[in-house]
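Apart from one protein chain that is not included, each protein chain of the complex appears where it belongs.
Let's look at chain A:
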Amino acid sequence: MATLEIRDLHVTVEVENGTKEILKGVDLTVKQGETHAIMGPNGSGKSTLAYSIAGHPKYTITQGTVTLDGEDVLAMEVDERARAGMFLAMQYPVEVPGVSVSNFLRTSATAIRGEAPKLRTWVKEVKSAMEQLQMDPAFAERNVNEGFSGGEKKRHEILQMELLKPKIAILDETDSGLDVDALRTVSDGVNRVRETGEVGTLLITHYTRILRYIKPDFVHVFAGGKIVESGGPELADTLEAEGYEKYTKGGAAV
């Protein structure tokens, strides 16, 4: 069973006048089959955590470890991490001009699976996954994320999650910018993957809304660059009622 272990993770970014530490010692273990919600105020470092695990070059790891089944994730190239079973649904998916969605998906699936998927079954697979996410088939011929609305980009991210079947999926504010119907559609997509029991999900969000559709096993409060409290699903209800104030007061703030 795949396990992602994050230990004492410290991360900095280069800012105009020097180096700024954003993650200040994150500890977290996510096992295949589990769903963890990470909730925290804007600017607390949630995306930084997601990007650092995925290997974005902008972030420098200064301390700590990230392992997947004992393998050193931080030593891997970005593409190796993905092939090892990590997936990041981005808060702001990137436009890639000149590359069609269908070409992108197939290239990616080929890389992840280690061989090109059989064309006939592949076409069906993509088509039905798109249908379930209520994506117009015309998207397949459009360039990756180019001119997609916020909601369309998020559906496209979850489409990839469904096709790539990661061991560990990090969903960075997949709920933001979605109306209620879209939220339900996207959540259904995530749940289909979760129901296989084969993915460990790290659901990053600002709001409790999505937790009505995707039930977490654990909830973590993220503030000031680290996890400040962990609990069960009931912690989300407390946050809903009380907000983040008690975590951002008294120096814990970003």
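As a convention for this text, a residue touches a chain if its C-beta (ideal position, glycine included) is under 8 Å from a C-beta of that chain, and two chains touch if they have at least 3 such contacts; residues count from 1.
In this text, contacts and distances are computed from a predicted model.
Enquirer: One chain of this complex is missing from the view, so tell me which of "Sulfonate transport system ATP-binding protein", "Xanthine dehydrogenase family protein subunit M", "Electron transfer flavoprotein subunit beta" or "Fe-S cluster assembly protein SufD" is its UniProt name.
Expert: Spelling it out: the chain absent from the display is recorded in UniProt as "Fe-S cluster assembly protein SufD".
Enquirer: One chain is left out of this view; which of A:R7, A:R83, A:R192 or A:H206 touches it in the full complex?
Expert: Per the contact definition at the top, the residue touching the missing chain is A:R83.
Enquirer: Among A:M1, A:A75 or A:V96, which residue is in contact with the omitted chain in the full complex?
Expert: Candidates A:M1, A:A75 or A:V96; residue touching the omitted chain: A:V96.
Enquirer: Looking at A:A2, A:I22, A:A37 or A:A54, which makes contact with the chain not pictured?
Expert: A:A54
Enquirer: Given the full complex, what residues of chain A touch the hidden partner chain?
Expert: 54-57, 77-79, 81-83, 87-88, 90, 93-100, 103-104, 107-108, 111-112, 143-144, 160, 164
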